[in-house]
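Left out: one protein chain. Kept in place: all the others.
Order as written gives the chain letters A and B; numbering starts at 1 within each chain.
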Amino acid sequence: MKSHNGPSHRSFERWYWGLWVLLPMAWLFVYPFLWMFLSMFKGNQEIFQPTTLLPEQWDLVHLRRLLAGEWFPFWRVLGLSLFMAVGQALGAVVLTSMAGFAFAKLRFRGRSLLLVACLFTIVLPRQLLVVPLFEWVHRIGLHGSVWGVMFPGMVSGLGVLFFTQVFRQVPDAYLETACLEGANEWGAYRLLLPMLGSCLLSYGLIHFILAWNEHLIPLVVLGGAEQQTLPLALASLYGSSLRFPYAALMAGSFVAMIPPMFFFLFSYRRFRDALSNVILS
Amino acid sequence: MMGQMLQKIESRKPRIMRGLIWVDRCGRVSSIMKLNIFSGMSRWMQAILLGAVSATLLSAGNTLQASEPLEIWISSFQDKVYYEKMVAAYQSKVDSEFEASIQAFGFREMPDKLAIAMKTGTNPPDIVQLDEVLFGTYLAGEVPFLDLSERLKETKLLEGLVPQRLKLFAQGDAIYGLPQSLSAMVLYYRVDLFKEHGIQPEDLSTWNAFVDVGRDLASKNQALIALDPTYFEILLRQKGSDWFDHAGQMFPDEAQAEAVMNWLYELNDEGIGLIPERASIFDPVFFSSMVNYGEVLTMIGADWYGLDMIQQFSPELKGKWGAMPLPAWKDRFGVPGRRTSTFAGQGLLIYKQSKKADRAWKFIQWVLEDQESNVERFVGGNSFPAFKPSWADPRMHQPSAYFNQQAFGDLLAGLAPEVPEVVMHPKRPQAVFLFQENFFSSLMYGQITPRETMRQMRTMLKAGGD
Partner (left out) sequence: MSAVSSRSLAGLLGPFFFLFILFWLVPLIGGLRLSLHSNTLVGEGVFVGLEHYSELMEDARYFKALRNTSFYAFFTLALILPVAVVFAHALQSLGGRLRSLLQFAMLIPGLTPPAVLALLFLLVFHGRQGLLNQWFVMPLGGQPINWLKDPDVILMALIMQCAWRWVGFITFFIHSGMQAIPGMYYEALEVETHKAWHRFRWVTLPCLRHVILFCLMYLVVDAFALFSGAYVLLGGSGGTADAGLMLVSYTYQRALAFGEFGSAAAMSVSVAPCLLGILGCVVWISRRWAFKSGGHKA
């Protein structure tokens, strides 16, 4: 059970201590997922019995109807959501890591001012910006376009701060070596990137999840039934009428959780590799 | 720095043009799925840099075409299905050229989306389905909906719609929307449990009698009615008062408002009424627990509450529910008043700046006048239509298996003349919201007096009346 990247101070800690703490907690964390999964099979009254976990019958009819696009063009909506969330996360990681590198490693005038400006993007709630943003996005012709959602989403002050911190941790020696070899700042940045794979991935992960569940901006900017993201489509099923089978909402949400999970599983392995690289070098 | 960048962009014009074309293609989401997304990925940075610049140029080409489909916003998925059917019927019966794009929003999303579209005047719908409670908001300042009163004059709707409902989406002489439902309040009761306790619906002809019956039951630890924040407004309106009067004064009849609040408090205090855990009779868990365990015997609700909510959430109680007119309030001479009231209900409105107002109007007129579409609304479990001529249809009077073979439609049609008018006011949505979310619970648990409630609400809403 020796882990290649854990610290070697496990001798005094009994492994089951961790298990003791974590297993009951794990149940607490997994429960909603389980409940959601099992609710796919349930009828409406069954779902609203809080202590009922297991369904009366195991019938996947709601999932099938959902995937067949009975309520909304499921696959297109899913594809669009994926494209937008991945694109937004990718864009945010690239842009903010570049800015973060500049803030952490380069000295220039107005640096603190710009950094404070980035801080501002975090602290002002979206509700303030949504009306003017909508007007502006419309004016520049991005209304009803995925870019109208993705570009604003990429302006992530949190990302800039994150990467500023990350790059600060990188010893200047690396940079000096790079410069000795004749690379400019841009080259140094590109050189450092592979070393920070884990950080890039973990920020990408956060941003992906935020973008994936984002509600307000897509609601306002996107238009038309053709252009729905999964959260929007699912929310529209929640009507004032209750004839709609909630099991389909559960099925939809279950499917909606798969991409972030997959993304996480995928990045988790990379994550550890990247970490060990950092440690070994 | 910036200048250099611009210079750079300037010197690469051919690339910009390519970028433009690319963004143009990708900018349309519908086409995005057809495109190979990943071939574009390599140009990611380019797109980011140039996307917004080029988009500015592109916006010029965004013009409206006359043949575009009618944009209809519906506030629930279920109603969207209904309207899709109606559009198809309209196409086959009336206008084969007619095209409409129907969008459903979650009932929480709709007001948000609409408010922003209206505020900015950007891409609003042609027709919007809106609840009368939310409509009030739009009466502050210039009303963004089309006044239909002129158009109405030549139609059957003017005579056909229940007159009190016709004034629902109105301000002064202007009529901004037409109601879909009668929204008549009735008392839903458990037929089986009434029999068990020896209660006849006829015993409950006034609220005084109702309380007497309730006291007896309370002594046996059985609650008679489930309480909900909406009851305040419903009961106040049944008494002939409202949140506002036509002059805009809030709580025009303080004594009445205080009486209703006190009455509700006492119901709870004496155990005649029971407050659901979430203080709402619209909570699904309320049905799976209190209703199914028979903890309450009655609820006050409109036609749509019984057609939709109750049937959906307690299907196993089929045949065990009945509906009766509300018990009446007695006035100070002891004369019983009306046996119904009203609250909420959807209507159809046309956006003022709509370029397709005529087409929109024709469709609305048809949907509200057409026999089949009215019957469909009732039979489909949506609501009881407010268009009187449609009630002649025998399908509106068929006994309902769910309601113990009672002819539900007969009851509603009989109550229609008594349905009170709703006094619209720009602050009414806020009043409803605040009472429901903040004040009802505080009142019921005796943390605040009715007088104090009224004072605080007036201050919060900056509404006159003192």
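One rule holds for everything that comes next: contacts are C-beta pairs under 8 Å (C-beta built on N, C-alpha and C of every residue); 3 or more make two chains touch, one makes a residue touch a chain.
These numbers come from a predicted model, not from an experiment.
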Name every residue on chain A in touch with the hidden partner chain.
-> 1, 3, 5-10, 12-15, 17-19, 21-23, 25-26, 28-30, 32-33, 35-36, 47-51, 94-96, 98-99, 101-102, 105-108, 114, 116-133, 135-137, 140, 151-152, 154-155, 158, 160-162, 165-166, 168-169, 172, 175, 179, 184-186, 189, 198, 202, 206, 209, 213, 215-216, 230-231, 234-235, 238, 246, 249-250, 253, 256-257, 260-261, 264-265, 268, 271-272, 275, 278-279
Where the unshown chain meets chain B, residue by residue | 1-2, 4-5, 45, 48-49, 52, 108, 111-112, 115-116, 118-119, 121, 137-138, 140-144, 276-279, 283, 285, 288-289, 429-430, 433, 437-438, 441-442, 447, 460
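Everything that follows uses one rule, which is that only the chains that are shown with their structure count from here on.
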Between chain B and chain A, distance of the C-alpha-averaged centres to the nearest whole Å | 35
Contacting residues of chain B [partner chain A, same complex] = 23, 26-30, 32-33, 37, 44-45, 48, 51-52, 55-60, 62, 75-79, 101-109, 112-113, 116, 119-120, 122-123, 131, 284-285, 287-288, 308-309, 312-316, 346, 381-382
Show which residues of chain A lie in contact with chain B when the two form their complex.
-> 44-45, 47-50, 71, 76, 79-80, 83, 90-91, 94-95, 130-131, 134-135, 138-147, 151, 154, 216, 219-220, 222-227, 232, 235-244
